[in-house]
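With one protein chain withheld, the remaining protein chains of the complex are depicted in position.
Up next is chain A:
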Amino acid sequence: MTETSVAAPRRTRPEGGRPPAAARRAARRNREGRLWPAHVLLSLGAVVTVFPLLWQVLTSFKSFGESTRVPPTFLPEHWDWSNYATVFSSIPFTDQLLNTVLMTLLRTVAQLLLCSMAAYAFARIAFPGRGALFLGFLAVLMVPSQLFLLPQYQIMQDLGWLNSLQALVVPGMFSAFGTFLLRQFFLGLPTELEEAARLDGANPFTVFWRIALPLARPGLLALGILTFLWSWNDLMWPLVVNTDPSQMPLSAGLATLQGAHLTEYPVLMAGSVLATLPVIVVFVAMQRHFIQGIAFSGMKG
């Protein structure tokens, strides 16, 4: 034993307890002590990151007069809910919330189902033309989403779907990205269980549904989270297809709100709090999955 490692326990021994643990604790405290500059930097960064969101919430509870005061107040003098009431009276908020929730849910469920089916076929079933079909999926994957926009709009127009829930949902039900992601996931799964089921005479769909899909849960979760986030926040497509406020999702509703109340910041803050709060709640509740899912796949471009 070296000099220091003997000396450290001796000092703590009179207080009772086991010397090695105490020494370890002392070493850790020592290491943590040296970490304080890192904590200072990280906290500074965290303040810069969180402050805009905090200021958003605080402003949403201030009266217009108070929000423009110089110097500003930090906490609202009295918590004023009227900005939220104004949001409800200027845009059909409940309709838009419902549209957003339906759009997000339907797109996500459809993508999980359709993408996993196609992904499983690409990963496990041999059939002629598979390579060519997969290349077609890859081609879609490479293209930035703006290239689809004009013809998609025309399809909606031709179908008479402008200003409808179908317009918000249907094109977003299909995803080359999701298929690719889940295919990679299926390829990484061991095949033994599936082989066993196959030998028992199960057809490919049963093997997929009963065996492979449950094993692919982490991949499905990652895709589900990405689709949820991406659908909830999507702005350009809803702006294009649904111009009737009662058919808009919240993102487009927020744009309308900004158009109507350009300088009434407390109202705008209230609107943006309402539009983002559900995502923030889901994120905080499932943050580990969110972060893993996003790191796992690289967010959809």
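Throughout what follows, a contact is a pair of C-beta atoms (placed from the backbone, for glycine too) under 8 Å apart; a residue touches a chain by one contact, two chains touch by 3 or more; residues count from 1.
Assume contacts and distances are computed from a predicted model.
Trainee: Assuming one chain is omitted from the figure, identify its UniProt name from "Hydroxyquinol 1,2-dioxygenase", "V-type ATPase 116kDa subunit family protein", "ATP-binding cassette domain-containing protein" or "Sugar ABC transporter permease".
Mentor: Hidden chain identified via UniProt as "Sugar ABC transporter permease".
Trainee: Using the touch definition from the top, which of A:21, A:35 or A:85 touches the missing chain?
Mentor: Reading the full complex, the residue touching the unseen chain is A:35.
Trainee: Could you list which residues of chain A touch the chain missing from the display?
Mentor: Chain A touches the chain not shown through residues 28, 31-32, 35, 38-39, 41-42, 45-46, 48-50, 52-53, 55-56, 59, 67-72, 114-115, 117-118, 120-128, 130, 133, 136-153, 155, 170-171, 173-177, 179-181, 184, 187, 191, 194-195, 198, 203-205, 207-208, 229, 232-233, 235-236, 240, 250-251, 254-256, 258-260, 262, 265, 268-269, 271-272, 275-276, 279-280, 283-284, 287, 290-291, 294-301.
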